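What follows is a structure written as structure tokens; I'll ask about it next.
Let's turn to subunit A:
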Amino acid sequence: MTSRRTLLTMAAALAGAALVSSPSLAQKKYDPGASDTEIKIGNINPYSGPASAYGLIGKTIDAYFKKINAEGGINGRKVTFISYDDGYSPPKTVEQARKLVESDEVLLVFQSLGTPGNTAIQKYMNGKKVPQLFVATGATQFGNPKDYPWTMGWQPNYQSEGRIYAKYILDKHPNGKIGVLYQNDDYGKDYLKGLKDGLGAKASMIISELPYEVADPTVDSQIVSLKAKGADIFFNVATPKFAAQAIRKAAEIGWQPVHIVNNVSASVGSVLRPAGLEASKGLLTTNYIKDSTDPTWKDDAGMKEWAAFMDKYFPDGDKTSSFTVYGYAVAQSLVHVLKQAGNELTRENVMKQAANLKNVDINVLLPGIKLNSGPNDFYPIEQMQMQRFNGTSWELFGPVMSGEIGS
Partner candidate 1 sequence: MSANLSVRGLKAYYGQTRALHGLDLDLKEGGITALLGANGAGKTTVLRAICGMIRSEGEILLDGKPIGGLAVEDVVRLRVAHVPEGRGTFVRLTVEENLFLGAMIRTDRAEIQSDVERVYAHFPRLKERRHQQAGTLSGGEQQMLAVGRALMLRPRIMLLDEPSFGLAPLLVAEVFEILKAVNKADRVSVLLVEQNAALALALADHAYLIETGRIVMSGSTAEIGADESIRRAYLGY
Partner candidate 2 sequence: MTTREDIADSAVAVPRLGGLTLRTWQRVLTIIVLLIALALPAVLKNFHVFQLTLVMIYAIAILGLNLLTGINGQFSLGHSAFYAIGAYTTAILMDRFGVPYFLTLPVAGIVCLIAGFLFGLPALRLEGLYLALATFALAVATPQLLKLSILEHWTGGVQGIVIIKPDAPFGLPLSQDRWLYYFTLAILIFMFLAAMRLVASRTGRALKAIRDNPLAAKAMGIDTAFYKSMAFGVSALYTGVAGSLGAIVVQFVAPDSFTFFLAVSFLVGLVVGGVGSIPGALIGGLFIMYIPNLAEQVSKGLAWAVYGAILILVIYVMPTGAAGFVRLVTGRLTRLMSSNR
């Protein structure tokens, strides 16, 4: 009997000692997916299917967290990054999101990619009160804190980019005739809407808007049509492969409009070079991120750091693709949020911190572009700058702009 009693007192004493000796422990707060040693982060990416090119982003993020872990983790906690494939199919996204939340019990879902998939899980994530943080899409519906306080975007949204181009066109070519090539999905239509809204009363400047499908072999027919209709401004809202086809075809048939290519396809390495650098001369676009193939950033500290990271943690990764820079930047942003959350790793605090970014500097974003967010501002990056291709690299011009979409 006595022995049992001693044991109990000893245990109580030990427990008391533990409480006393580390008072900070008392302030630690965790939700599922976080502990003293670990933070579980979920992710959904199309590693297969028609959008599998984006899978590179997931791989880069994975590599970045390896780096973070190798350097001691986030506030001493190792990151466990669980990334699933949804093949760009919404039902699969739902399944994978539920697996992450209910089976793997992650703290948050990060950078789930694509508008359809994110739309499919938005209600679920908000119902479960699990952060759907920094989604990988520029659709405007993911920055709506009133209805969806657990969902937040990251990159500048497509509509504001469209507005920036509209502003430029109204300013420089007020009498132009605009032809648009767009991918027939939310992404293409968002850009188109931004352009139209930006043109406002002068939306009639758009004389032709032609869609294409991801399954189409080429967009040659559309380019031929746009030229024949007499467009002298070409707004190219296509993903890399089709954007490159359009650039090449336009040059081939001797069509030389003011050619604006959307930011999604602004990579020198994976779009302009395949399309032909000569043919790409004079292209306009906007950007917020540094282009790894642009010699301008050869000695840039941020890009050097990125290159070192790629060499060490993702040597197989494609350094000419903008996706690897993007993945690096967005992963850095998340790490910033989690560091800021400190020891209170609850889902609520994560969202609170994500909505509390003040001039955060991510070193691979263009100079002057910072992350900013607030309780009513769920678009962390809203600034972009226009640039023109000179045959070897992009040249920034004009001020850092924002699309100021009314949200």
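By our rule, contacts are C-beta pairs under 8 Å (C-beta built on N, C-alpha and C of every residue); 3 or more make two chains touch, one makes a residue touch a chain; residues count from 1.
Candidates were picked such that all candidates are chains of the complex that A comes from, given by their letters.
Worth saying up front: this structure is predicted, and the values here are computed from it rather than measured.
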Which of 1 or 2 touches subunit A - same complex, any copy: 2
Subunit A - residues contacting candidate 2, complex: 47-49, 83-85, 87-91, 94-95, 98-99, 101-103, 115-116, 119-120, 122-124, 141, 184-186, 189, 213, 215
